[in-house]
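One structure coming up, written as structure tokens, with questions to follow.
Yeah, one chain of the complex is gone here, protein chain that is, but the others are all in their spots.
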Amino acid sequence: MLGMSDMMHMASATLAQAGYPEAMSTPALAHYLFLSAVLFVIGIVGFVTRRNLIIMFLCTELMFQAAGLALIAFSRFHLHHTGQTFVIFVLTIAAAEAALALALVVLLFRKKDSLSGEEWREMQG
Amino acid sequence: MLATLATVDVKSYLPLGILIGMAVTFAVANVVMSKMIGPSRDGPSKGIAYESGMNPVGTARKRFNVRFYLIAMVFLLFDIEVIFLYPWATTFPNLEAGTSEGLVWLGRILFFLLTTIVAYLYGFRKGVFRFD
Partner (left out) sequence: MIERIGYLWPEIVLFIGACLTMVIGLSPNADMRKQTGLIAGVSLLIAAALGLATPAAPTWAILPGIMPFAKPLIALVGLLLLLVNIGSVDRDEEAAIAAGKPFNPLRVTGAEFYAFFLFSLMGAMLCATAGDLIWLFLALELTSLPTYVMVVLSGRGKKGFDRSQEAGVKYFFLGALGAGIFLYGFALLYGGTGTTQFVEIAQHFAAHGMNPIATVGLVLALVGVSFKIAAVPMHFYTADVYQGSSGGVAAFLAFVPKTAGMISILLLVSTVGWAAGQGSLPPAIESLLWALAVLTMTVGNVLALLQSSLKRMLAYSSIAHSGYMLVGVIAGPGDGSFVSSGIAAVLFYLLCYGVMSTGVFAVLASLERKSGGEAVEVESLDDIKGLCRSHPWLGWSMVICMLSLLGFPPILGFFGKVPLFTSALGAGHVVLVVILALNSAIAAFYYLRVVAGVMIDPESDSGVRDTGVPARVIAAVISGVLVLGLSVFGNVFMGSGEKAAEVRRFVGQSDEHDTDSVPLDEHSEAAEDEHHAVSH
């Protein structure tokens, strides 16, 4: 049985023979940054436009992961590990926020039987 | 950045295309082959919801006990802890032998594990591990 990495390796070797030098190597830094910027913007826009608390939380999570992607890309670009170390800590914080967010969402659901942030309108200016 | 994107060598995405192609083929082949080869029987027991071999009783939208949530939180704690153990474990063998460096590193990870023990102790007193 061939593992996935073996297949990737074979594909890469074949392509190299076919005249695609370093075909499996990483795309340029700009690609990663573009993707991470797109993720970040999706996160912000989603956060502002949606009212479902779980979706809103996922959007903030998307922003975190966008930052993580940028960090790893930069880490590779600068050829040192600092960015990757940063990502580990980002993941930790994201997990802590997930625990909190789920607790708050469960609270809302038990009280109002709904996931919409609009249900919370106790205080007005 | 857009200018860079315009000059992208599209062919370099070929491996990605191959990968996607393999994934799709695998999924479609499975469905099609089981339709073709497998025996087709129908009955009431086949129509019921799958619940790991148990009889599905009641509605799926049943409210779960909060304890499941607490267990999930404790899982998250250990889950995240492991992330930090891996980089530590890969670095530890590369430390210079015969120096006090190793002790310092051991001290650091022990302190880190100690914080987890505090969290565990807290969970224990909070009654997370009491199943009654």
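The first chain written gets the first letter, and so on, giving A and B; residue counts start at 1 in each chain.
The rule is short, and it goes like this: a residue touches a chain if its C-beta (ideal position, glycine included) is under 8 Å from a C-beta of that chain, and two chains touch if they have at least 3 such contacts.
If you're wondering where the values come from, they're calculated on a predicted model, not measured in any experiment.
In the full complex, subunit A touches the hidden chain at residues 33, 36, 40, 43-44, 47, 53, 56-57, 60, 63-64, 66-68, 70-71, 73-74, 77-78, 80, 82-83, 85-86, 89-90, 93, 96-97, 100-101, 104, 107-108, 111, 117, 120-123, 125.
Listed by residue number, the positions of subunit B touching the unshown chain are 66, 104, 115, 118, 121-122, 125-127.
As a convention for this text, only the chains that are shown with their structure count from here on.
The distance from the centre of subunit A to the centre of subunit B, each centre being the mean of the chain's C-alpha atoms, comes to 15 Å.
Across the interface of their complex, subunit B is touched by residues 7-8, 11-12, 15, 20, 23-24, 27-28, 30-31, 33-34, 85, 88, 91-92, 95-96, 98-99, 102-103, 106 of subunit A. On the side of subunit B, the complex with subunit A involves touching residues 1, 4-5, 8, 11-12, 14-15, 18-19, 22, 66, 69, 72-73, 76, 79-80, 83-84, 87.
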